[in-house]
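One structure is given here, and the rest of the page talks about it.
A single protein chain has been removed from this complex, and every other one stays in its place.
Here is subunit A:
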Amino acid sequence: MEITKEQLLQVEVYLQHKDFDFIDLNVEVLDHIISDIESLLVKKYSFDNAFKITILKWEKHFKETSSFYLGFHYSESKIVVKKAIKMFKPFYFLYLAAYILPVIFLKLVPIQIAIAFAESINSLLFCTSLVMLSYLVFIFFKTVNSKVKTTYRFILKTQYLGLVLLITGATMGVFRENGEMNPVFTGFICGGFAIVFICHHFYKKHIEAIKKCKIL
């Protein structure tokens, strides 16, 4: 038994009311809710009752929640956060490794090079960081100004704070004045580069999701 256009609109309004307008999830969540309702209509429930029962079942998926992996101060619907964690988890470990491994390595094996060479590398890293920073600022404005919500945009939102690492690492320099590599700031720079890579990856996914939606 298929629901009418007016009833479909009622379900859409419910999703809007829940602020659930993530285009990468919306189509199938809407379809799933309607399928749930239709299965109850077959059992001779009225639309209103079927809708109420289905909403009760779905309510928990739309509750705001946050996650350790993405930061506790970033919250969204549970279903969005769950998807975000699944997508982000491998990158979380990449980010941690990029930050921690150089620190551990340089603590164990201190590296020192000629002062002039160290200064050149510091300058090169500073310039590279500036380019990456500009790219991140571009992604930031593109996604913040974009009216389209995707799970990837939510992940991106949780990453921008990591820019502090890149800025600090670049301004302080990887090498000390005596040509010795600073473990902490090297970790900052590597962590910062990892964040740029992560943001690039999820920005691409965000754009892909929008393109797919436009094809629909």
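Heads up, the rule we're going with is that contacts are C-beta pairs under 8 Å (C-beta built on N, C-alpha and C of every residue); 3 or more make two chains touch, one makes a residue touch a chain; residues count from 1.
The definition used in the following text is that contacts and distances are computed from a predicted model.
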item: Listed names "ATP synthase subunit a", "ABC-2 type transport system ATP-binding protein", "Iron ABC transporter permease" or "Transcription regulator PadR N-terminal domain-containing protein", with the criterion being the UniProt name of the chain not displayed; value: "Transcription regulator PadR N-terminal domain-containing protein"
item: Hidden partner chain, touching residue among A:K18, A:K78 or A:R176; value: A:K78
item: Option touching the unshown chain, where A:K52, A:K86 or A:K107 are the choices; value: A:K86
item: Touching residues (missing chain, whole complex) on subunit A; value: 2-5, 8, 24-25, 27-32, 34-36, 58, 60-61, 78-79, 82-83, 85-87, 151, 205, 212, 216
